[in-house]
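The complex appears here without one of its protein chains, the remainder shown in place.
And then chain A:
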């Protein structure tokens, strides 16, 4: 965001005052290291770099994501302070020792008249580089004996950075996040379209924040969503169905659209180009082709049954198989054991591995026609593993009794079982396994009532 306007917000101002105080005397020493933290898009890099440019201080700005090796960092710092010739003196794979020695050499030739600043953005990546890089940079002023200050910018708090045996503690500053009323609306309103009034845009932003603010506060995301959906908001105005003051009508038009955006564009299931296109030819109300496989995966007939059998095998414990799948079982008894140990419900803990034999046994009892155990059936299991709908547990070289786990969710299984022309008994099995073993959630209740309705039909 390259706006020249100044912020008039008290919290940010006080932090800025402290930061500028520290940098205010460029010909004197400053604290060796400063750590600035705050949420995403709160303006940390922007503000610090603007201060550097306005006060015309010599600085080297490095993004730690780009520095795959520490040599890249050294190169950037040396070339920013002493020119590319100095950086060329670095050996092939420079160590920290080479960097410090070269820096000392260069700074004795051209000593610092003003404090030099090294700004390290996204400093959390430095923890994954050499273990001695972070502690050494924090005390760089002492090591090179020069007037240099290192500023670290990060999203993560300082406690996560501290090395085991401690290090030189920097000064900590927090960049405050935006409040909804004053700052966020104002900042987002800067993007307003020239052909509409700012008040209209402000009311649009308020509607957008009403939907999205409780989910996400990242300025970049909100800006992206605002820009994408504004044309849809203005549609009634352009068609002449509403005036600018008819906020209610505009709200009724845009609100379901924003809800749909939350499920698709916000989750990046759909790209912004696809979203914009869908807005334009919106008459057909086509369903968007989303990224995740759930909507449009096409499986062969037996694969669907195999997947349903795998789900049942993963989420029902083996001792309940007899009850469900044998025709001659006794009454269904709800055990107290299951009621007490709610937390150990399989739906919360995740799928359990099952052997191939159990899968085939459940498959034969679930599928409605007689199936011979041919290679084509077994090969479908391997294709399910390749599609990552099943996952293989254990070693690859165990050919005798391979074990599998089901890696799809209940929604997917319900979708599949709905499109397969499945008999009532199958839904029954799913419903029973859910009611006995899971928490009482309305979804399962409704499924149970749906099943019992089917029974009545």
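In this section, a residue touches a chain if its C-beta (ideal position, glycine included) is under 8 Å from a C-beta of that chain, and two chains touch if they have at least 3 such contacts; residues count from 1.
Here is the rule we go by: contacts and distances are computed from a predicted model.
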| item | value |
| --- | --- |
| Name under which UniProt lists the unshown chain, selected from "Coatomer subunit gamma", "Calcium homeostasis modulator 1", "Origin recognition complex subunit 4" or "ER membrane protein complex subunit 1" | "Origin recognition complex subunit 4" |
| Omitted-chain contact residue, chosen from A:179, A:245, A:382 or A:401 | A:179 |
| Touch criterion as defined above, residue of A:45, A:79, A:95 or A:114 at the omitted chain | A:95 |
| Contact with the hidden chain (one of A:223, A:323, A:347 or A:403) | A:347 |
| Missing-chain contacts mapped onto chain A | 18, 21-22, 24-25, 27-32, 37-39, 42, 95-97, 100-101, 130, 132, 135-136, 141-143, 155-160, 165-169, 171-174, 176-177, 179-180, 213-217, 262-263, 266-267, 269, 343, 347-351, 407, 409, 439, 441-442 |
